[in-house]
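With one protein chain held back, the other chains of the complex are shown just where they sit.
Chain naming follows the written order as A and B, and within any one chain the residues start at number 1.
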Amino acid sequence: MWEASVSAAQQLFSPGPLIAFAIITPIALFNGVMIAGGVPVFILLLSFASQLDPFIALPAAVFYAAANDATEPIPSILIGVPGSRGSQATIIDGYPMARQGRAGEALGAVYLSSLIGGLVGAACLMAVLPVAREILKVFGSAEFFLLGLLGIATVALLSTGAMVKGLLTAAFGLAIALIGFSPISGEVRADLGIGYLWEGLPLVPMLLGLFAIPELANLVVSNTSIATDRLDEVLAGSSGDVKKGMRAALRHKWLIVRSSLIGAFVGMMPGLGAVPAHWIAYAQARQTEKGASETFGTGDIRGVIAPEASNNSVDGGVLVPTLFFSIPGSPQMALILAMLILVGIQPGPPMLDQHLDLTIALVWTIALANIIVVPIVLRFAPLIARVTIIPPNVLFPLVMAIIVIGVFQTSQSLGDLALFAIAGILGLFMKAYGWPRPPIVIAIVLAEVVEKYLWLSVNTYGWTMFQRPQFIAILVVVLIAAMIGMRVQRNAAKIQASQADSGSED
Amino acid sequence: MRVYRFISIAMISMVLLAFGIACGGEDPTPTPKPAPTATPVPAAAPTATPVPSSSGSSSAAPTATPVPPTATPEPKFDAEAYFGNKTIRVITGTSPGGGYDVFSRLVSATAEKYFPESTRFVVQNLPGGGQYRGLRALLDADPDGLTTGPVHSRWFQRQAIVGDITDFDLEKIYILGSPTFSPRGDVFCVDKKVASSWEEVLALGRPLLMGAAGPGNEPAVEFMAKNGGPFKLVYGYGGTSEIMAAFDRGELDFTNRCGPSTAGRLFPEWAEEGRLVPLFYEKKPVSSDYLATLGYTGKLPSFLDLPGLTVDPKQLEALQANLLVTDLSRVFILPEGVPADVRKYWQDQFDKIMVDEGFIESLGIAGYTDDYGYGKSGEMLDIVRRVRDLDPSTRELVLEMSGVGKLVVN
Partner (left out) sequence: MTTSDSEKTNSQKFLSVEFLGEVVLLAVVGAVFAYMLWDSQEWGTGAWLLPRITIAFGIPFWAWRIVSLFRTRISDPDAQIMDTGFLEADADNNVVAKRWIKLVGSTAGLLVGIWLFGFHVAVPGYTILYLMVFAGAKWYWAILPAIFFEGIMIFIYGDILMAEWNTPLVVEWWNAFQAN
């Protein structure tokens, strides 16, 4: 291990990788702001992978993945449009903070928690390296199914005061997510005779249609900028807000650590990735933090700390199934896996043996990415926060142009633009009538995982899955989460009712 | 001022319109254009019959057919002139990182060694429709030899058996070949924790669980399961790695991912711990040396020779045809109408790519070593013709076994 660490350090801190990091950093920052992707760095790296040294290609890819995760909360906070799969929950409290003119504070909190989360994720990966394969062998299809289900159920149960709508939306989302080829039998389901739907509903057009169009419409129709309060402070661009956010994050360091551990653990489960991780982290924060049930959703800083810490720690977890089992831990990891093959590196046990130095280098790369990118973003956070005071008629066309380019380039199909428009109309209706939109997105992301592992569990374990200690442990967690979720709902409903009563008495 | 603004807007719009029409990108599925003129070929000389080689042996009986005195030898194809400074698109119907994408990139990287130095290979991802979109783009591409790509097995097999895909005539498109046509050898193993021999498997009292991606992927075991064999296939696994991980944690009892490069690659401890018990092979047995490392001595039987298996002759005929059809995967093609000399050049280079050592090694890292076996155009067309010659009821059986029966086309 020591020799491998020394070799990793020598190779990582050599000109090649460092130049690659220097090139990638501004691109990652740019892409973080560009909704729907920006420069597709992974595809570029894949195109050149076979010509690059493995110690440049792979750290560059992992650096980009980690740096991108660090920058993607920006559109979530500033515009209310998810910048990535792992920044949806951040909108719940991040966007209200931006509306209140506290975008700088949100960014400060997000980035410090991202930094700590990323370091915790890297540390977790380093710690489990010797036993990573053994850990993953303990969990099987039944447990993966439960965790996927937990991801979907969590979001539905978070719909304060609208749990029925939340659960209905989750079911609807799951139903439409199952359109297309069945991962079990290969049959095409509910495609309405349209070939475009054979591969199901793609995530990017749905995500952006459901969120971007309603939020941007909101700004244009109300003719207000994103920030409606503290406009002078935002315009002044003082770093005071950012520092305030950082101090708030430090006050909640245990929340950050808890959320990071959740992210690292869930990230290790194949196929799950950042989406369920950050929602579970958000839900646990809401259920465990004092007073959270009343204040989450209104601009509570803890509501951005928890998901972002988890979102960044996931980067360490997802490398476990990818490197050691050749099973991508997330869609981004599928690209990293492809890159491993293209540069001639065998994933699996060799990553812990003859390529241990590369594995360690990748762990350090995650940490390095956070250390490099976060201070840069923090430095520019006050400037970035000024996006919230851009007039809507200036912001709208720029964001729309970026989105349509990114949506089309997902698979170079006009069908994606059509779906984006349809999802936008659906999103407008849902926003207008209080139907939560996140369950649909989560369902699209997790549907295949949930369906596949449900089928595999039923056919391999059958009823004996209920005798597995690991399954029981996760099931208990799911049931406790559901019960706490419902109790939070009842308490919130009582509070709302009593507020309504006292309001009417006045 | 308003008029001025309106005029400015109108002028800018017209300029942009003209600009856009002039150079607004290519359609991923371009409409076919007339075939470009290839290297000029003089009046074709009649094909000479093979003559004995200098060593005295020949592949065909020499005949005395005279070569016409006026025959002009074909000029050598000038690859540099034709492919130089051009970009060859390798269309793949998956997103970046998917199985076929990696495969296309491996081929592209190797191809650059054999094509002119200034020729650039670019992988173009066109996911959608179960890779049907990629297939359509391939078939509709200009027949200039600058577009190629692998066809997903489901579409190739469907076309071989049923032939109902529009404009996908297997006799007219040009098949370059596939590197996973005739695998080197296979072996099916049971977990020693479950059973140590075929007899113990039969005495187990329950079916052995085997993982697969989808129906049609394991024809031999599916056949046996339907004919009373002690197997249950569990579909839905994402690929070899997931199946092996499931076997490793005891979720599955039985696997064919126990060959020298699959098991040795990800789970070398299986062989070391003596966990694998070989039971039979499907098409061709792995080497006896490898079997010996698993502790197996003796001759590995074919699945058809296993005791206790009853086989209906018609089903057997369909199965044998299906086993051939399953070899039609990852087939690289050129669209219909590519000039003969361009095709020939492509084929010559493709032959070199397929046997390139670096390429084979990369395939191994990607997990395809056990599947490796270069299959050429002629061999594939033979299979297609054999399947087409079957009687309709047998072909129906083949379709059902192949798993592409319920596929939606066009």
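Keep in mind that, in the parts below, a residue touches a chain if its C-beta (ideal position, glycine included) is under 8 Å from a C-beta of that chain, and two chains touch if they have at least 3 such contacts.
This one's a predicted model, so the numbers in the text were calculated from it and none came from an experiment.
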| field | Among A:A4, A:A106 or A:L178, residue touching the chain not depicted | value | A:L178
| Any idea which of A:A309, A:I360, A:M430 or A:L475 touches the chain not displayed? | A:M430
| remark: For chain B, residues touching the missing partner are 5, 8-9, 12-13, 16-17, 19-21, 23-28, 30-31, 87, 89, 122, 124, 235-236
| field | Hidden partner chain, residues of chain A it touches | value | 39-40, 43-44, 47, 80, 88, 91-92, 95-96, 99, 158-162, 164-168, 171-172, 174-176, 178, 182, 184-185, 187, 189-190, 192, 213, 217-218, 220-224, 228, 297, 391, 393-394, 396-398, 400-402, 404-405, 408-409, 412, 414, 417-418, 421, 424, 426, 429-438, 447, 450-451, 454-455, 458
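By our rule, only the chains that are shown with their structure count from here on.
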| remark: Taking each chain's mean CA coordinate, chain A and chain B are separated, in whole Å, by 36
| query | Touching chain A in the complex: which residues of chain B? | reply | 28, 95-98, 101-102, 105-106, 109, 122-123, 125-130, 132-133, 154, 209, 211, 214-216, 232, 234-238, 241-242, 245-246, 248-249, 251-252, 265-268, 361-362, 365-367, 403, 406-408
| field | Complex interface listing, chain A residues touching chain B | value | 42-43, 46-47, 49-51, 136-138, 140-141, 181, 183-188, 191, 195-196, 198-199, 270-271, 325-328, 331, 334-335, 337-338, 340-342, 344-349, 411-413, 415, 451-452, 455-456, 459-461
